[in-house]
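In this view, the complex is presented without one of its protein chains, the others remaining in place.
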Amino acid sequence: MKLTDPDRLFPAEPRIRFLARALYEPIAELPIISPHGHCDASWFAKNTRFPDPAQLFVVPDHYVFRMLVSQGVSMDDLGIPRADGSVPDTDPRDIWRRFAEHYHLFRATPSAMWLDHSFEHVFGVNERLNADTADAIYDHIDAKLAQDAYLPRALYDRFNVEVLATTEGPMDDMSCHREIAASGWTGRVITTYRPDAVVDPEYEGFRDNLAAFGKVTGEDTTTWAGYLKAHRIRRAYFKKYGATATDHGHPTARTEDLDKADAAALYAKVRSGACTTAEAEVFRAQMLTEMAKMSLDDGLVLQIHAGSRRNHSAKVFASHGRDKGFDIPSPTSYVSALKPMLDAVGMEPDLTIILFTLDETSYSRELAPLAGVYPALRLGPPWWFFDSHEGIKRFREATTETCGFYNTVGFNDDTRAFCSIPARHDVARRSDCAYLANLVATGRLGLAEAHEVAYDLTYRLAKQAYRL
Amino acid sequence: MKLTDPDRLFPAEPRIRFLARALYEPIAELPIISPHGHCDASWFAKNTRFPDPAQLFVVPDHYVFRMLVSQGVSMDDLGIPRADGSVPDTDPRDIWRRFAEHYHLFRATPSAMWLDHSFEHVFGVNERLNADTADAIYDHIDAKLAQDAYLPRALYDRFNVEVLATTEGPMDDMSCHREIAASGWTGRVITTYRPDAVVDPEYEGFRDNLAAFGKVTGEDTTTWAGYLKAHRIRRAYFKKYGATATDHGHPTARTEDLDKADAAALYAKVRSGACTTAEAEVFRAQMLTEMAKMSLDDGLVLQIHAGSRRNHSAKVFASHGRDKGFDIPSPTSYVSALKPMLDAVGMEPDLTIILFTLDETSYSRELAPLAGVYPALRLGPPWWFFDSHEGIKRFREATTETCGFYNTVGFNDDTRAFCSIPARHDVARRSDCAYLANLVATGRLGLAEAHEVAYDLTYRLAKQAYRL
Partner (left out) sequence: MKLTDPDRLFPAEPRIRFLARALYEPIAELPIISPHGHCDASWFAKNTRFPDPAQLFVVPDHYVFRMLVSQGVSMDDLGIPRADGSVPDTDPRDIWRRFAEHYHLFRATPSAMWLDHSFEHVFGVNERLNADTADAIYDHIDAKLAQDAYLPRALYDRFNVEVLATTEGPMDDMSCHREIAASGWTGRVITTYRPDAVVDPEYEGFRDNLAAFGKVTGEDTTTWAGYLKAHRIRRAYFKKYGATATDHGHPTARTEDLDKADAAALYAKVRSGACTTAEAEVFRAQMLTEMAKMSLDDGLVLQIHAGSRRNHSAKVFASHGRDKGFDIPSPTSYVSALKPMLDAVGMEPDLTIILFTLDETSYSRELAPLAGVYPALRLGPPWWFFDSHEGIKRFREATTETCGFYNTVGFNDDTRAFCSIPARHDVARRSDCAYLANLVATGRLGLAEAHEVAYDLTYRLAKQAYRL
């Protein structure tokens, strides 16, 4: 049986479906531009096989295991590593069976669509996953993973990826990226500068991180000037490994533009470890503006991923640490928050700041009106929980009328689930074509123009916005 | 003429409509599970006739009379009882005529759909209500109400209700439920523990309520320990009358988890009547966590109905008191608000906390992400103003992709309008089938799976979540 419908995500009304298919066909096979995500650079550096189906599909994917947890499955039974570094001794086949037994939980979720797409199109599975088929599918996938055609670089090529950005912390030594470059392999895997560990005073080990940051750059990070210099040095270093962007994961979108003395005094305070929560917030806010000003000089695109309340469960954070599916969106506002930064650099036509949100109410109320007037602003695609058919539909419907298509930047897969990359881009392409087809069918866009827009959303805008 | 279209609420596109109808047919006649609502237990205890059409359809239904008030009809002219207990001497037929003259105001509202459904399917009316038909329809319904087949128990049976939960205050003596039990009638009418009157320091008569609460439980409610004990006793008492759940109507979703000494001190303060608005809020917040902890012991499901700004008009509250259609939603956030309770009990797989909201922005931003990871959380169905076709559609579209179907709990009618119960459940069934049909038609869900989900949403999930 087919796990995926060839006409999936196209509207059911025959005329619109026909249009959607016509728009999709020419762009379906365009190369994948993946300018932001969390793939592990070591996959491409080492090019060794993925260990087993559970390690590939369940354990690292918090979209997947959070749903199982929500229905009472324990993290230990899913083999999720603990905060102390220990790993439950859970048989991967048992993890897979548990996943298969609960696969109905994913009905109508994007996870199900991505998984089915990967099962069928990457691994050639032709049965629905459930308790009965679990073992056979496990064996089938496991056997494939042993083949050369399923090594990371081979999959990268087969997925038709043109460029893939990973995300590294500020002290990363770029050894994997160096190894990739030295290997002679033609894949283009670039890094992204994500300095949260030395920008967020509430990050685990912030003070130690600052010291390490000084060491790695040879700058005196005990002074504000030295700290800023260290960032400049590190940004240049990341650019050597292909970086065209920086990325910032902040709890809010707040920015500040303090004068130099105040900023230096604040840095002294946060560096001492004695700052309040409010001061930590102001420091992060100031650093967004600093980063934007550095971008004016070095051309790196600035990405702001704001609004996740990380590690919501104190219990789970204590037992299992970060990134365990307990990051929850919260109301996030942009209009006042971004004003200091925009007053400083928002009118610069050569700067690109890409905004992401987990608060969909900001699409039509704040983000589209802002991106529809400030030359420096662009809207990132729907992020995280909203990286889905309905999420993309709501994004387009809420933003296009105010800021058009050309203040958006194409799609990001933003994933650490490598095999889901083609599926995610395909969902975005189909969802955009469904949206465009509806515009054509209701007289809001010409067909020739819709073809151009489909190409732009799939390919051109991502390359242009991220300077790839 | 038919007042209701047999294909109502199914999408117009022929293929999706065909699918929706196919999904609906097998579940259309399933028994009604009504795990939360405001029917009057005395109807089933006394089983006497409903007085007249105006008393049945207009006077007690604030959905209905608020719309007439919004266009300048006075409450007196609608026979609405006043705060002082007096009842305007308004002829029921005059009330009905006023209602009929203004019936166009309800065009495209769920009230119109429920009313037309009741008129046609419960009473056999076959004309649209308006000024011309008012008297004939009044007479027609009034004559039916005199028949045995229109007594409350007969309607309960005819509506195919399997279980119906009422909601009682903490001092209720359960005489009606006792009477029902003693009657030998086979209907299952259970109670729900709703202790707002002794939990909310801002409730009318709070201090007297605490005294009465002590009396009815035999506990010393002047102490924190005695007060908590009284709740435990009362919960056990309600369980004898079938309760499987508690319910809490709070202005916000805030929770706290104070240590025992602080909680006791706060209780002393609120009991004295000297607490501030902020302290009242903290006390309600603390009590949600206390209730959740009691639920861990006695298995009652915890329902939180948060976010109604009650009695918005000072004038109407003075003249007519509570529940007069002047309860207005307000922005409600859950992520920080629920954290103390979730840190305490959120990971307990044997606890069920059902969340309701009047702020639809929280669906995709907060509620679905929370329910999609915490084992103790489930999402209640769209509530109050959102218990409608568009409301249900938005709920499913905003939540399913993140928390799936299986972190939701089926439908609640939540009504005091008895004759609207079949209509409301029918709207929910049709709206869910419309949503599912669209998923099938766009390749997001298999048809066999959609049939299972339709059954689950209609019947199984409500029984399971409410432990019925």
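For clarity, chains are labelled A and B in written order, and residue numbers in each chain start from 1.
The criterion applied here is as follows: contacts are C-beta pairs under 8 Å (C-beta built on N, C-alpha and C of every residue); 3 or more make two chains touch, one makes a residue touch a chain.
Nothing here was measured: the structure is a model prediction, and the numbers come from that model.
Note on the undisplayed chain: of the listed residues A:L288, A:A368 or A:A428, the one touching it is A:A368. Only one residue from A:N47, A:T400 or A:S431 touches the chain missing from this view: A:T400. The residue touching the chain not shown here, chosen from A:L145, A:I392 or A:L445, is A:L445.
Checked against the full complex, the one of A:A83, A:A274 or A:M347 touching the unshown chain is A:M347.
Residues 4-5, 7-13, 66-67, 69-72, 104-110, 113, 128, 309, 312-316, 325-326, 328-331, 358-361, 385-386, 388-391 of chain B touch the missing chain (whole complex, contact as defined above).
Not every partner is drawn; the one left out touches chain A at residues 13, 15-16, 331, 333, 335-336, 339, 342-343, 346-347, 349, 361, 364-366, 368-375, 377, 397-398, 400-407, 438-439, 441-446, 449, 452-453.
Criterion: only the chains that are shown with their structure count from here on.
One copy, chain A, sits rotated relative to the other, chain B; on C-alpha atoms the angle is 120 degrees to the nearest 5. Averaging Cα coordinates per chain places chain A and chain B 40 Å apart.
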